[in-house]
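Okay, structure first, notes after.
The complex is shown incomplete by one protein chain, all other protein chains being positioned as in the whole.
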Amino acid sequence: MSRRLRMGMVGGGPDAFIGEVHRKAARMDGKIELVAGMFSRTLAKSQQTGAAQFVDPKRVYCAVDEFIAKELKQPAGKRIDFVCICTPNSSHYPVAKAFMEAGIHVMCDKPLTTDVKTAKAFQQAVRQSGVLFGLTHNYTGYPMVKLARDMVRAGDLGELRKIVVKYPQGWLSSAIDAEGQKQASWRTDPAQAGASSCMGDIGTHAENLAEYITGLKMVELCADLTTFVKGRRLEDDGNVLVHWQKGVKGILHASQISIGEENGLTIYIYGAKGGLEWHQENPNYLYVKSPDGPLQVWCRGNGYVGAKSPAAARATRIPSGHPEAFLEAFANLYANFAETLNARLDGKLPDPLALDFPGIDDGVRGVAFIETCVKSAKAGAVWTKLPKV
Amino acid sequence: MSRRLRMGMVGGGPDAFIGEVHRKAARMDGKIELVAGMFSRTLAKSQQTGAAQFVDPKRVYCAVDEFIAKELKQPAGKRIDFVCICTPNSSHYPVAKAFMEAGIHVMCDKPLTTDVKTAKAFQQAVRQSGVLFGLTHNYTGYPMVKLARDMVRAGDLGELRKIVVKYPQGWLSSAIDAEGQKQASWRTDPAQAGASSCMGDIGTHAENLAEYITGLKMVELCADLTTFVKGRRLEDDGNVLVHWQKGVKGILHASQISIGEENGLTIYIYGAKGGLEWHQENPNYLYVKSPDGPLQVWCRGNGYVGAKSPAAARATRIPSGHPEAFLEAFANLYANFAETLNARLDGKLPDPLALDFPGIDDGVRGVAFIETCVKSAKAGAVWTKLPKV
Amino acid sequence: MSRRLRMGMVGGGPDAFIGEVHRKAARMDGKIELVAGMFSRTLAKSQQTGAAQFVDPKRVYCAVDEFIAKELKQPAGKRIDFVCICTPNSSHYPVAKAFMEAGIHVMCDKPLTTDVKTAKAFQQAVRQSGVLFGLTHNYTGYPMVKLARDMVRAGDLGELRKIVVKYPQGWLSSAIDAEGQKQASWRTDPAQAGASSCMGDIGTHAENLAEYITGLKMVELCADLTTFVKGRRLEDDGNVLVHWQKGVKGILHASQISIGEENGLTIYIYGAKGGLEWHQENPNYLYVKSPDGPLQVWCRGNGYVGAKSPAAARATRIPSGHPEAFLEAFANLYANFAETLNARLDGKLPDPLALDFPGIDDGVRGVAFIETCVKSAKAGAVWTKLPKV
Partner (left out) sequence: MSRRLRMGMVGGGPDAFIGEVHRKAARMDGKIELVAGMFSRTLAKSQQTGAAQFVDPKRVYCAVDEFIAKELKQPAGKRIDFVCICTPNSSHYPVAKAFMEAGIHVMCDKPLTTDVKTAKAFQQAVRQSGVLFGLTHNYTGYPMVKLARDMVRAGDLGELRKIVVKYPQGWLSSAIDAEGQKQASWRTDPAQAGASSCMGDIGTHAENLAEYITGLKMVELCADLTTFVKGRRLEDDGNVLVHWQKGVKGILHASQISIGEENGLTIYIYGAKGGLEWHQENPNYLYVKSPDGPLQVWCRGNGYVGAKSPAAARATRIPSGHPEAFLEAFANLYANFAETLNARLDGKLPDPLALDFPGIDDGVRGVAFIETCVKSAKAGAVWTKLPKV
């Protein structure tokens, strides 16, 4: 890459979780440096994080307008190349929109917005703006997920038939949100999270994972959402029957009250000729199934993986048996985003494989999924078509 | 036990699968001997199996009426004590009814009948007959399933919230039924299997397992059934949203087209205080989950298992680390059935733990489940209440 | 088979463990029936077990001489066809010898004797006697072990290089033998167990497993044996460096004090072209490794297993996904022994695959292994050649 990219950040203050994940992921490969940030809406807190991150205090902000205005005044060689937005859900859109309108490239947390209408309008605006837009549906950054996608694309499974994707967690099994645990509180607060907790926070990762691997969009679904913990304002569990394109049937279920489950995103895909299985918590392995041969365990980092999936090989930093995990997968989004941005800044076409990071279209479909789940559930868990997006 | 019980058999001829499973299970503990049988409706085939089983040729039959009539003429010390029925689905009921009406005790394969109305009438008749009736929902014979049930009963999981039970298989992923594979052909033939293939053959085991462990009955369900293999007459895949009693929500899914899956019956149960997980293919382990401690793996055959679950200890033949599996679990149904029958023949009350085998009531609920799935699916996968049974 | 074989038994009384395992294994397939026995040296205890096993009280004995004499007086159609010997180690040999000398076929527990010299003399005598002799090195009865052997024989691993075989248990981690636990007491008593506890009871199973799969005999070894529990008279742990034939190197380690390990017999084999791994506690899977492809998990009961290994297919009773385990593997020894004996009684040659059960030669090598371990350890864990046997 011809330059180290300069990143600004909105979010990621003292009590945040995902902000530091973004920073570690962005930093890991040495091709991005954090140079400015609004880490909190409170200046003192913002400066506290800025200092811990060795950011020049003059480039630590506590308002979006000021952030944009002051950065635009920086000379070309110092100004941020893009901003990372890692705030609670409801501010993703207004913040992203402001940066986009200022012509600053954006890497944004999911979900994109809290309703489809806004999402579609924003999609239109982003397309017209020419701004590069990334969305951190981070689980698609795993090499073995890319391998799975390339196997499906190559027809190794034959015509697809069934998808089972689940995302159980247990951390909200009691009312820790009511007790003020920050991560729990905003995720179950409609004002900050939107109309859904479980589906918006994690269900949509499951939806995105299934689509990324299979290339199929959801057509209709039947969502049975439940709030198990008394007093909670948003659902903490959901079981969804899904019809995908091309007659594929299946299930998506997610939960925040499944005690003992940590971050159990798992997918099973079956076609007329084979099957696949992948577990996020043990991500270096892809289980490949055939009707008349042994189960195969494909292990990250091997030559035979790269031969099947150049995208998986590119997304791999260290040899087989030296496990990679969540942060490396997250970093793969940044790596491709950065390579694409660098190419654009150089006026070149990027390596086509560098375009493999989630963006505005994933975001719109994610919001459509969440909104349709909520609509279906409110109507009594009835079959509901997804909007065309 | 005061006597070795004499078993007769209907089914289990030369091409059968489950018949020999019944025989091995019945024989394993040395307390049951096979002395008579109608192994086929063709006499030569019936004699072929009879000879291989060292059954007296004079007690090998090819018609139910003759079987019953001749056995009833045997003296008390030679006559069969009970009959095992392991034919295709549609004959379970007529054969069982005939033996019941002759006052002969019955161990019968599931499903009980092919419709609820008949099942309920038969339930009534069995109750009035005084005949001992067992039904081979064999997966509840596993010791770790009994441990799971006893943990739930003891309140270790708190109030239950969610159940996920799945039963994926892949053996019908292509049209082997059309090619004449016998096991496949009858299971997908409405005349022999009833109105369902996947739900009737395996979905109902999943339903029974969930109920056995939790004690909860299904209230309503929404079943999305699909026939993926062209030309097949019954469904080969099903995804079902379920509401159980006491507000418990969840999913049951089963499949015969999930390539690479063999016999993957698996259950996950979550309550307000803990969780459980059990896998039929690796059945000696129960995974026990808590909100604030390590995952526990309870291993069959240990003292701490027996201390929690005398029923699990009773269902265990050999020490921990010496794995037990499918046949031993199947044999546990026979062991309890035999102990109960022996006590009855002695005019005694059996050990209460000996009563732990599935019976006519499980059978009726199983048929209700199958029928409701089919009804829901035909109406477009809509929520449908289970009949009161 | 042309007849159901009649089995007598020595051992397996009220407090025994392995006796009932033999009985269940022998009974499972319906081709062997228990008709006589000396289950204990105390008549009352022997009769107690005999009654529980429905054995005619007139054929329940409490002395070997009487057992043999009275059975020989039985008419041909009633007399036992063979005897099963499942007593503590030190009586295997004298009991087996007595039956052999009476011309009665023998299935005997391991180890064969407590010293090599006796073992070799007995081997000679058995060969001359014409008696059929089986030895229950039961772990070679597992289908996936047979598959492993057939893969090695077919050259799939190339020239072999390294073997790692381990057999950790933890049940003797405290002094339960001193507290009178019967299974523990005799195994650590030199008078009953011989010169070794850990190596004699389980190490020799590991040795036999490695030889069965690879066909290689041990050439020399260096054994570091330890007694960790105070007051115990025999070793409860051993670590052994081994040189096999053809330059194969490796390790055998066994333990009775490895807390948390249950019956963890596990083997890893590496050659110039591939590798294998098998775990007794999860026995339905064989892990097959290659230098440039995915890990393969071969699953018992599939067509591709039988295509590679007819012996594995023969040793399989139920379909894939319906797990088989310890008792079924044990029963496979009886099944082949019985088929071979039946053929002999019919004056026919048995199916060559029926000859696949351990016998007198395995017994002699097992004793040589144990004796060499003890000799090496006593000399300070020095390299010691195995005797030619």
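Observations on the structure shown:
First chain written, first letter: the chains are A, B and C, and each begins at residue 1.
One rule holds for everything that comes next: a residue touches a chain if its C-beta (ideal position, glycine included) is under 8 Å from a C-beta of that chain, and two chains touch if they have at least 3 such contacts.
All of these numbers come straight from a predicted model, not from anything done at the bench.
Of A:23, A:110, A:149 or A:314, it is A:23 that touches the chain left out of the display.
Annotation: of A:72, A:191, A:318 or A:379, A:318 touches the absent chain (contact as defined above). Although one chain is not drawn, the whole complex shows that of C:43, C:178 or C:251 it is C:251 that touches it. When the whole complex is considered, the residue among C:270, C:285 or C:357 that touches the unshown chain is C:270. Taking the complete complex into account, residues 288, 292-299, 302-304 of subunit B touch the chain not shown. Although one chain is hidden here, its contacts on subunit A can still be listed: residues 4, 17, 20-21, 23-24, 27-30, 34, 53-54, 169, 171, 261-264, 280-284, 299, 301, 317-328. The omitted chain makes contact with subunit C at the following residues, 161-162, 164, 166, 168, 170, 173-174, 222, 224, 226, 228, 237, 239, 241, 249-251, 253, 255, 257-261, 268, 270-275, 287, 289-291, 295, 380-383.
By definition in this document, only the chains that are shown with their structure count from here on.
Multi-chain contact residues of subunit C, defined as those touching 2 or more other chains: 299.
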